[in-house]
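I'd like to ask you about the structure that follows.
Apart from one protein chain that is not included, each protein chain of the complex appears where it belongs.
Letters A and B mark the chains as written, and numbering starts fresh at 1 in each.
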Amino acid sequence: MAKRIDVSGLSAYYGTTKAIEDISMTVEPRSVTAFIGPSGCGKSTFLRTLNRMHEVIPGARVEGKVMLDDDNLYGANVDPVAVRRTVGMVFQRPNPFPTMSIYDNVAAGLKLAGVKKKSVLDDVVEKSLKGANLWKEVHTRLNKPGAGLSGGQQQRLCIARAIAVEPQVLLMDEPCSALDPISTLAVEDLIGELKSQFTIVIVTHNMQQAARVSDRTAFFNLAGVGQPGKLVELDDTQRIFSNPSVQATEDYISGRFG
Amino acid sequence: MTSSHPADAPGRVRRRKTSQLGDKIFFNAARGAGILLLVIMAAIAGFLAYRSALALSKNQGNFLTTFEWAPDAPKPVFGIAVLAFGTIVSAVIAMVIAVPVAIGIALFISHYAPRKIAQPFAYLVDLLAAVPSIVYGLWGALFLVPHLDGLTSWMDQYLGWTYVFDQTRAGTTPRTLFTVGILLAIMVLPIITAVTREVFRQVPRMHEEAALALGATRWEMIRTSVLPFGRPGIISASMLGLGRALGETIAVAVVLSSNSVLSLHLLDPGGGTFAQNIALKFNEAGSFGRDALMASGLVLFVITLLVNGAARMIVARRKEYSGANA
């Protein structure tokens, strides 16, 4: 069920400001691709263009093409809502629905899709929570509010919520930046397991994390002060971290800026 | 100022004394103002209660169940049954119309309208909250009443079987509790909208995005994120509006053609409300009649006190709730 993403000539704007310019890349299915780069280089913006979440910000728009296997996400007659059902997303700060229980949080996507049968819901909730390595910790208190969990548990709950609707692709926007080291480790382990089924794209500030979890790494950088962000290079993670082909990448990775 | 001459010890001491005195005076003045406010509230309740007691002791009817209002008759008889009914019915009609519309307008401003429309429109709604009630009343009597004629006869025609919407005196001008309810709805609409809109605006973006990223449509996003978050705000805003509607005096007095009949036919002229009755009967009332009006005013006071207190309680509880989750 994982799909390949093929981006070509993509630019994104906030009002009249161009945030990223002319990005083309391919994301392989059943792999983890990490986006790294200095703050403000547009990597999160780019991530959000991959499930059309960019355009929910007033005034934001996108030019270019994003192919999900054979479908252009920005083609005519494409329903952004359907896109978001296909390409799931996990955010920087865990954001379980505050008024819902753990169970309802995981089932939320299915309920929206019109699944009503209790047995099906039970099934999916259990599978998703197991898939997010959270089942053991919460199965006795599924009816407690999701906001009562620890930060790391909440983030895994959000992952469970995202995979419950069986997306093809899972986008993660710095999923560990608000978590402590132990929770981070748990989420990283989970990412390693999830890639057998999903195409995963992860934005991270932490280069060690990119090196640990990803198969391929893309380095983004600003074209200059006040200029839009650009893709500098995309390669196998090992290569990027040992022998990058662009000097700027090496400078960034060795800590000379950023 | 005070730190300029550290060596000038006596001066410093003196200055500290004056500053302490200044602090004391200022503190007591500020606290006094706060206490005065409490005293006023207590005095309102106390004086109205005292006057009411004078009136109630001589009432020959039952204060709660009597329909008539004739406190200045040789045998004083007065009761609040008609007034309580009219007050509650008109306020309920107002709420039934105003709350859903207000939620709709608030959503329009916070989530639906193009930004160019939303801002000026929100501003306009705020301004309309400031229109004096006498102007609403005048407009209600001279514009709304004639325009409601067609609507009410229509309702009589198609909904007459409900009894409530049956017009027994067809052809009369619709100066009815129903019209009053509609006018009150228009009057409290800006208030409810303003509060609700602010709550909707405060919904954290990340909750909305959580829903959108799951593939929710805009309406589903509102249902899963915005409305649950805003529910306490909607409730308290509605109760603020309800408080206004219950206590509205002059607009009701202008529009309603009142009498002392308790009729469930809401499209027939008649009935009355607490505030309207006070404004209308006050001029012709003797000293005992005034005491009787005070008794009805006390009931109104207590009702609005309860409604407003409940609204505040809900808001306060919500603060704790969101604090625990922050």
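As a convention for this text, contacts are C-beta pairs under 8 Å (C-beta built on N, C-alpha and C of every residue); 3 or more make two chains touch, one makes a residue touch a chain.
Quick note on the criterion: contacts and distances are computed from a predicted model.
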Omitted chain, identified by the protein name its UniProt record gives, among "MBL fold metallo-hydrolase", "Acetyl-CoA acetyltransferase", "Phosphate transport system permease protein PstA" or "YeeE/YedE family protein": "Phosphate transport system permease protein PstA"
Residue, one of A:Glu28, A:Glu193 or A:Asp236, that touches the chain absent here: A:Glu193
Listed residues A:Thr33, A:Thr49 or A:Thr86, member touching the removed chain: A:Thr86
Of B:Arg51, B:Arg175, B:His207 or B:His265, the one touching the omitted chain in the full complex: B:Arg51
Residue numbers in subunit B that touch the chain omitted from display: 1-3, 19-20, 22-23, 25-27, 29-38, 40-41, 43-44, 47-48, 50-51, 100-101, 103-105, 107-108, 112-113, 121, 123-128, 130-139, 141-144, 147-151, 154, 186, 189, 193, 217-220, 222, 240, 243-244, 246-250, 253-254, 275, 278-279, 282, 287, 290, 293-294, 297, 300-301, 304-305, 307-309, 311-312
Interface with the unshown chain - residue positions in subunit A: 1, 68, 71, 73, 75, 77-79, 81-83, 85-86, 110, 112-115, 120, 123-124, 127-128, 130-131, 133, 163, 165-166, 193, 196-197
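Note that only the chains that are shown with their structure count from here on.
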Centre-of-Cα separation between subunit B and subunit A, whole angstrom: 48
Residue numbers on subunit A that touch subunit B, as the complex places them: 51, 53, 56, 58, 81-82, 84-86, 88-89, 91, 93, 95-100, 108-109, 112-113, 147, 158, 161-162, 165
Interfacial residue positions of subunit B with respect to subunit A in the complex: 115, 204, 206-217, 220, 224-225, 228-229, 325
